[in-house]
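Okay, structure first, notes after.
Note that one protein chain is taken out, while the other chains of the complex remain in position.
Chain IDs A and B follow the sequence of writing; residue 1 opens each chain.
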Amino acid sequence: MTALVFRIGVGTCGLSAGAAEVRRALEETLAAEGAAKSGSTVKGVGCLGLCFAEPLVEVGGVLYGRVKPEDARLIAKAALEGEAVAAKALAKRDKCVLKGAEKVPPLSSQPFWALQFRDAFENCGVVDPKSIDDCIAAGGYEGLRKALKLKPAEVVAQVKAVGLRGRGGAGFPTAIKWELCAKAPAGEKFAICNADEGDPGAFMNRANLEGDPHKVLEGLIIAGYACGAGKGFVYVRAEKPLAAQSVKTAVEQAQAKGFLGKNILGSGFDFDVEVRLGAGAFVCGEETALIASIEGKRGMPRARPPYPAEHGLWGKPTNINNVETLAHVPNIFRRGAEWFAARGTAKSKGTKVFCMTGKISNTGAFEVPIGITLRDMVFKIGGGIPDGRKFKAAQSGGPSGGCLPESCLDLQMDYESLSEAGAIMGSGGLVILDDSTCMVDVARYFLTFTQSESCGLCTPCREGTVRMLDVINRIADGKGKASDVEELQRMGRIIRDTSLCGLGQTAPNPVLSTIRYFRAEYGEHVKGKKCPAGVCRMGAKK
Amino acid sequence: MPEKPKLASKAAAISRKHAAERGALIPVLQELQEEEGYLKPESLAEVSEQLKIPLSSIYGVATFYAQFRLEQPGKNIIQICSGTACHVKGSKKVLEEFEKELGIKAGETTQDKKFTLLSVRCFGACALGPIIKVNDDIYSSVAAGQAKGIIAKYGDKK
Partner (left out) sequence: MNVTLSIDGKKVTVPEGTTVLEAAQQAGIFVPTLCHYEGLPPQSECRLCIVEIKGGRGLPASCTLPAKEGMEVATCSERVLEARKFLLQLLLCAHPADCKTCEKHGRCELQKLLSDYGVRDYENPMRARKQLVDKSSKAIERDLVKCVLCGRCVRMCRDVQTVGVYSFACRGLDSAVTTAFDKPIAETPCVSCGQCTIVCPTGALSEKESIDDVWTALQSGKHVVCQVAPSVRVSIGEMFGLPPGTIVTGQLVAALHRLGFAKVFDTDFGADLTIMEEGKELLEKLKEGKPLLSTSCCPAWINFVERFYPELIPQLSTTKSPQQMFGAIAKTYYAQKAGVKPEDMAVISIMPCTAKKMEAARPEMNASGAGRDVDFVLTTREAARMMMQAGIHLPSMQPEGFDEPLGEASGAGVIFGTTGGVTEAALRTASEVYAGKKLDKIEFKQVRGFDTLREATVEINGRKVKVAAVHTLGAARRILDEMKEGKAPYDFVEVMACRGGCVGGGGQPIPSREKRIEAIKARQRAIYAVDASLPVRKSHENPAIKKLYKEFLGEPGSEKSKKLLHTKLSPSKGYGV
């Protein structure tokens, strides 16, 4: 009996679907069958990439989905005898060692898998995130080794050459950010990993940190080296405790192995990392608010300029990168520049993890080359709209983003195209809406969200968004006035122009974008006093 | 005036532990809330004394972040996710059902102090929404009809 590794997804998604019990069932079965003798083990892993089918178990190259504890016993017993349980299998990898899997569809031929390319997520679902040795065996910290052999300026140059852009939302060229920080006068500097991920519908950072924290940590260390920082922080949202714990463990293990601390790998570079938890404020995803939070203050943003690269944490030059941005960095050094640049578009190289949720068959975190069309995302990867409904729109970029209607299905998902269409790439959250959704209600939902998360510091965001909400509520209640849509556009424009930070500046986006593409639907609410999707309770008492 | 000197000294101990760290206030408050269940005025006064931060600033921080509670919560804390993906999958109905079963609105605690109900965003398990969390247990694909059963599961716990 060859040693088998039973991988089970125990990230937040898996656990919420009951993976803990499934894992127990696997372990009990293995123990009962004396499997330890052959070296077979159960390995808890992160996101396998088929979130819609959690709990997931993979063994011998066969992937099982929606596994219940009883199924787990069956699957384990069969696998130990070298057999697959074809009836319960979802798909198989190209290399499959179990017999009886002939009829199981190969993963690589599935459209939702074939179009993906896992780079940031390459080890998620493969390695045990709690074992640094497992991660090292899979190539972990090789990128760091190579980067430390170069001078910091050369590290920056390499990242510049591949054109890596920030994956947190704005798409700002990462190398330029690093350069600005490196150029600041020598002295104390900081490198921060922004793992706040407040966008509802976005969980790629959470999945990354749960599934392969060492990759992100490695990226942060390289970033620190390039910027000349001596201390790093990972700022994790409090609502994602598993991810926070995962990073904390990774930091401890990295310290023990000498990847953090003094004279890392004999390079003379000193760097250490502290994990900080957020305390429940969406606005802390904004760089300057995040900095204020680490300083122990209210998470209120500050005016920029000066930018954090010149004047950041405690007044020192600070570089802040998103989790996913950092996750791409190790491979740029480990596998080389050409490898990274082989995917993506001319202006936006590499891959992006999109989280697709909502009215879609296959929900989950999907890593794709930038430039894929929305149509392929929704219908090939997403598997289309369930329950026989029709695609209405995709909200891209969460509460700061915009909607993409049917007419945008052939849009290439890259920074510039999305921006021109009135949406944003944002964190990569894509919420799919079908024809049972009311776009006025969607706009109202997002505005309510940003309004409740406004820090309250600046006038336009604090007072202006609630004025917009008053108008939208009025429209949704069937009391809209003829001038309301224009008024929403006017207010939205001013709030966007005058707000202090990105939260306020992008708060009007969902409203402006739904008005742009679904003007008629607004019209029906205002003039016709009815909601075509049947969602808004027009004239009904609250 | 601290009623129980023992409690106030917990705040002092936690503050002293972090005193040498920069920007330690939020980790101190997080640890304090873990210990005492919520942030008490006398404990915050102790933190102010130890960390040399004006009490008004600490109050400002405690009231800014959603995680911090200034009132004693119920024995069980139910958090219903109202993030976009969960919303689209019907989390509003789930929340309404919990509100009905418990007889309170989101943000409130039941009279018998057994449950606190909160509407939060977002746990990051969006693919499997609607998501709810009760204490440290997380549930996915929750339907409104499950509310009663879930409440019952925790209702008898001491």
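Following the convention adopted for this analysis, contacts are C-beta pairs under 8 Å (C-beta built on N, C-alpha and C of every residue); 3 or more make two chains touch, one makes a residue touch a chain.
The structure presented is a predicted model; accordingly, all values stated were derived computationally and were not measured.
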Displayed chains contacting the withheld chain: A, B
Touching the absent chain when the full complex is considered, from B:25, B:58, B:102 or B:122: B:58
Residue of A:457, A:476 or A:531 touching the missing chain in the full complex: A:457
Sole residue of A:87, A:114, A:137 or A:466 that reaches the chain not shown, by the stated touch rule: A:466
Absent chain, residues of chain A that touch it: 281, 298, 300, 303, 305-306, 451-460, 462-464, 466-467, 470, 491, 494, 496-500, 505
Interface residues of chain B (partner: the chain not displayed): 1, 41, 44-45, 54-60, 63-64
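By definition in this document, only the chains that are shown with their structure count from here on.
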Cα-centroid distance, chain A relative to chain B, in whole angstrom: 25
Residue ranges of chain A touching chain B (in the complex, touch as defined): 12-13, 15-17, 51-52, 54, 197-203, 206-207, 237-240, 243, 276-282, 293-299, 314, 355, 357-359, 363-365, 395, 398-399, 429, 431, 433, 437, 445-446, 449, 455
Interface residues, chain B side, partner chain A - complex: 22-27, 29-30, 53, 57, 60-61, 64-68, 81-89, 120-129, 131, 138-141
